[in-house]
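The complex appears here without one of its protein chains, the remainder shown in place.
Letters A, B and C name the chains as they come in the text, with residue numbers starting at 1 for each one.
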Amino acid sequence: MRAAAVFIALAAAVAPIAVALAAWELSRVGVHQGYAPIQPIAFSHKLHAGDYQVSCMYCHWGARTSRHAGIPSLNVCMNCHGLLTRQTTDIERLKEAVQQGRAIAWTRVHNLPDFVYFNHSQHVIGGVACQDCHGPVQTMERVRQDKALTMGWCIACHRARGPELQLARQATLGRGDPHAPFPGLDCGKCHF
Amino acid sequence: MARQGLVASFADPESLVEAVTAVRARGIKVYDVYAPFPVHGLDEAMGLRRSRLGFVSLAAGAVGLVAALSFQFYANVFDWSLNVGGKPDNSTLAFVPITFEITILAAGLATALAFFLRAGLFPGASAALAAPGVTNDRFAIVLRWTSPRFEAGEAQLILHQRGAIDVRPLEIGAER
Amino acid sequence: MSTPVTFWRSVEELRAHADRAVSRDCLAGLRAQGQQPESPSRRDFLSVAGFSVAAAAISACSRGAEQKAIPFLNQPEGMTPGVDTWYATTCGGCRAGCGLLVKTRDGRPIKVEGNARSALFGGGTCAVGQATVLSLYDGERLEGPLWHGRPASWTDIDAKVEAFLSADGARPKRLVLLSRTLLGPATRALIAEWSQGRGLRHVVYEPISLAALRRATLAAFGVDAIPHFRFGRARTIVAIEADFLGTWLSPVEFTRDYASGRRPEESAAISRHIHFESTLSLTGSNADLRVAIAPSEQGAVALSLLRRIARKLGAGDPVETLETTSAARALDIAADDLWRCRGESLVVCGARDFDTQMVVHAINALLGNIGRTVDVDRPSLQHRGDDDAMAGLVEEMRRGEVDALLLYGVNPAYDYPRADEFVQAMKHVPLTISLSDRLDETAALADAVCPDHHFLEAWGDAEPVASFFSLAQPTIAPLFDTRAAQDSLLEWLGRPPDFHAYLRDHWRRTLYPRQQQFATFDEFWDRALHDGAFAPADGATARATRTLTGDWRRSAARLAARAGSVRPEGRFEAHVYETVAIRDGAHANNPWLQELPDPVTKVTWGNYAVVAPSVATRLGITAGDVVSLDGGDIRLELPAWVQPGQSPHAVSIAVGYGRSRAGRVGSGLGTNAFPLLAADGRSPSQASLTITRTGRHEPLAATQTHHSMEGRDIVRQISPAALVDDAGDRREADDAASLWRARPAAEHAWGMAVDLNACTGCSACVTACQAENNVPVVGKDEVRRGREMHWIRIDRYYTGSEDDPATLVQPMMCQHCGHAPCEPVCPVLATVHSSDGLNQQVYNRCVGTRYCENNCPYKVRRFNWFEYASNDRFDFNMNSPLGRMVLNPDVTVRSRGVMEKCSLCVQRIQAGKLAAKQEGRTPQDGDIQTACQQVCPAEAIVFGDLNDPASRLAQLAKSARGYRVLEELGTRPNVHYLAKIRNAPDGGRS
Partner (left out) sequence: MTPGIAARLHAVRGARSSGVIDERTRLRRITDDVARPLETWPGGAWWACFGVAFAALSLGVGCVTYEIATGIGTWGLNRTVGWAFDITNFVFWVGIGHAGTLISAILLLFRQRWRTSINRAAEAMTIFAVVCAAIFPLIHMGRPWLAFWVLPYPNSRGPLWVNFRSPLLWDVFAINTYLTISLVFWYVGMIPDFATLRDRTAAGARKAIYGLLSLGWNGSHRTWSRYETLCTLLAGLATPLVVSVHTIVSMDFATSILPGWHTTLFPPYFVAGAVYSGFGMVTTLLIVTRSVMHLEAYITDRHLDAMAKVMLLTGSMVGFSYGTEFFAAWYGGNLYEFATIFGRAVGPYAWAFWTMVACNAAAPQLLWSRRVRASVPVLFILSVLVNVGMWFERFVIIVTSLHRSYLPSSWVMYRPTLIEVGTLIGSFGLFFTCFLLFIQALPMIAIWEIKADAAIGSEGAHG
């Protein structure tokens, strides 16, 4: 009897833990939080965006109007580096590439699944700061995926900000039902 | 203090039942009876109370029911209200089948577990037989007593009169 | 989540890594400034870069651990990665020359739309036009010039050609340019220069010729062109064997006009359409009254009509013979209607016979339609083929009187009725140069093949109808080492090979003076380039309406004489027609078109012998039985199709099939019916065939196998009278009571309305949807298994008798039900309702139980039975990196095992909402158009917001004709239908 109690107690304790672990593992499939690949040119966001206060939109100007924030073309780099005299091996490499008309193959850090439609401009217009999704890039020597970028993570933000956005919108439009569902939570907002 | 006891083997259920009745009639406590199958009428003879497993089923079933229903309610109404075919968030009717299944599942598993727990059955438990063949073709009564003044002979006589084919003192090895 | 990535990655590359498209982006940037890369070196770089894109796409297919992103070297101005750029151009799909707007994303054309600025064609297009963008990415296109079948450099070819041309001999070289109808004035001017400079003779050849009509017009009105027919102005339309809504002359324009005359909401007097034809064509299926006639009866019908009109006019009977046509009743009705609507009526005829056309002109003239519905002052220049010249050329070639033959946009070795004669004759020509973009039947026999650009890569202009001009501009750098035909001509003429400059110069000289609006030519040019269309004001000034001059009485007499001849017993007349999808076969290698169900038969992937039900029973033929058609020297074997409404005297076969060198997709499909053209339309004795069963059976790939509505209230048809009677109140009370409390309304409630009266069933929407939504092509076998993937289909039902059926069509797509039956059954919430009324399908959540498909009353859901992308079993456009370039980056390519369906173009809705958001407003009615709506020439489909009472949709939803399919099920569809009106003489009972 005592032995049985011990046995069953053990089983009862182990099973839920195992299940919980399994569920957690499943839920982390395909999440690359903390991914920080080495780039062909060791471009430092800390230096440019942090120390020198270069605006994000100066290089990633696409974010205002397009789905893609875009990676700046080399002529954008040369806008400054054409004038600046400071030289490092990386800057050398950059100028070499420009002279040879060679495109640089950067490694993408933030990779959303292919079936997700994400539009930068939509969020920039909505007043979402770059850091909200990309983390404190201005402090990163090498860019790192700071957030989980899972659907749950997106939804959390949409839920948190949805209502106020909706109310503001209805106020400007002067119509709409305050209890109306927030379109930002529709599946079809991102999946099509 | 040293324990003592008797193991009486029987060949047929009827005499077993008679023996148990007789022994208890003499005010001798029957420690337990061993048989290859549930012998009809032995419960009354041994004066066993009805098992309370039923209450376990009821409780576990109730827990399962509440858990299932409330989780579905939570998931559909609070956690994420989705418009599925224009149905209301709280489509209680649609939640009934799953609730029912979970109720049954919880009740069934809990009852079985409770039984194993109460009966001390678990993988690897040692099974020492009161007498050879009690899981096959023999029946046994085990008597135990601690007071030295106990009249073992009389008990033995009753058992034999009631058809014991073999009565011997309980070996300590047979203890659990 | 795991698996789909393996192949979605490639799409992801094409989608998100547009940055790769270095080349096109440079070009697109230049486009934005309306310039053209000047130096040849630049152009070479671009074309090379074209390959690098393909290479990038290939590399993209390999599944790498990390994804690369390659930015531009120099960011071109005016283009942003991931943002569409639109260019106006002119369609080269057929000879109609419709205006197009081409949507390019990251320098890649991915979709074409009609150019709403074009006064002629409007915003609609046809299926072929939609599919041309796929032809651009056709792997069968030549990657460079060939000399005797071996790759050569342009310089070699030019050297050889110029050497040959300038070789000094006793006599000047006799050059002939054999081309299709060339709509471009500049191109024609260039050819004129050749004729003067090099004595080049230009022969225009059309496989399906309208030469008879042109000659008749010349004889009747002294205008060497085809009149410009104005269906919109006609209240009675009588057509004899003219599929003007589907394939004849200028279908998009005609459909638009035709539909404009049949909108009861706009004018109570909707036009009546009476049709005489041999097989049930798209146009015939729309007629209010249709009569099946044998091809040989065309003349007799025209003549009988003429006699009736003449009698009414009191002009006396032109001929004194007995009437020989069987369609007397219909003819009486037609004559009465035409007479009632004199001046507002129109008779068109597709007969390839001079006399018949003369008689038809006479009818129109007697009715006073000339200058009203039949415009001969600003005629159509769309079809200028000349049969006699062609026949003469073949003869000259055979006699060795032609030194050099340039083949431009023609393929006579396939589509000339006596192709073998042409092939023989070609052997006697010392130098044959083909400008074909692929190694087709004719190019394969040519000495030199100098591949032309695809029209989306080339400069050009067009004048489809006199004084309606449009420009064509490149929307992408040439993908291959090809050269514009005009550049080749310039090169060999010893002129700088820069047709862009030539074009500008031509417009500067000829068109710039014809306008006052712009002070400088550059302004004029930029505007013309931007608008794509230009119609000079002076063009509109109509001169005095022409009067009938030709001797039509003799034609009538000749017809009367011919009508007597009798049909031999057991013989059938050959009737050759074009299908809406494949037309003359030029696009046979286009999988979108091959898989487009025929609007009437619903058969895909191949042609067949169409026989009447009565004939089929008599000969014991069922659909799919392979029959052999014997007509003396001609013998064809192909499966039969039993078609209600088919003339019992005729067997109809579609041309455009039986290509031997179309390419991977189109070769070997069906049987070539062009040889029969020689016989088509002639008198029965000349045209007769026998039909015999071969005993073989070859099931046809039809997407619809049941043709009766089974008495169900699916497609509603009413008579104009009924419309007047119960105007105002909808037949069905609105939504039946629901057990559930209504959910709070959101800002929008998207919905759609389909006007079944405007819809002709032309199926352009099917291809448009396929292009917009990356709908895969599945091939003949899978269609046979009932697995076509089209998100929108055109249901077609027959009512009435087998011999004289009335046809009803109904575009059917996801109805986006408010109480969608598909939603509650999905175990994983892969299909749920959006706040704004869309029934959403989430591919990446779907596990593929197909329960939703089963529970959909409309059966509009489509399941991915296999991996359709990057799968050699489905070797269509999605299986090659080149073909995948056409994919819409805004729409996911679906993986195996997931359900998909019409999304109401949710990507366009989101884009429209975003655009509005960026401008700080809400989307206005009309901002957002679905692909099927935008393509529809008849404007039968309207998308909009039901929450906005002012929207057109909200209005239509309240229409007296409005109803929703199967609404009695309580599904509350958001797609509304407007009942079809049959304006039949007997009050809709036909």
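Here is the rule we go by: a residue touches a chain if its C-beta (ideal position, glycine included) is under 8 Å from a C-beta of that chain, and two chains touch if they have at least 3 such contacts.
Since we're looking at a predicted model, the values are computed, not measured.
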{"item": "Residue among A:31, A:112 or A:180 touching the omitted chain", "value": "A:31"}
{"item": "Residues in chain A touching the chain absent from view", "value": "23-24, 26-28, 31, 148, 150-153, 155"}
{"item": "Absent chain, residues of chain B that touch it", "value": "11-15, 32-40, 42-43, 46, 48, 50-51, 53-54, 57, 71-72, 75-76, 79-80, 84-85, 87, 91, 94-95, 97-98, 100-102, 104-105, 107-109, 111-112, 115-116, 118-130, 132-138, 152-154, 156-157, 160-161, 163, 165"}
{"item": "Absent chain, residues of chain C that touch it", "value": "1-3, 704-712, 714, 782, 785-788, 793, 795-797, 810, 812, 821, 824-829, 845-851, 853-855, 857-859, 861-867, 895-899, 965-966, 969, 971"}
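Criterion: only the chains that are shown with their structure count from here on.
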{"item": "Chain whose average C-alpha position is farthest from chain B's own", "value": "C"}
{"item": "Inter-chain centre distance, chain A versus chain B - centres from mean C-alpha coordinates, in Å", "value": "60"}
{"item": "Residues of chain B whose C-beta touches two or more other chains", "value": "83"}
{"item": "For chain C, residues contacting two or more additional chains", "value": "743, 832, 834-835"}
{"item": "Complex interface listing, chain A residues touching chain B", "value": "1, 3-5, 7-8, 181"}
{"item": "Footprint of chain C on chain A - complex, ascending", "value": "29-30, 37, 62, 65-68, 70-76, 98, 101-108, 111, 113-117, 119, 121-122, 125, 169-170, 172-173, 175-177, 179-183, 185-189, 191-192"}
{"item": "In the complex, chain B residues that touch chain C", "value": "82-88, 94"}
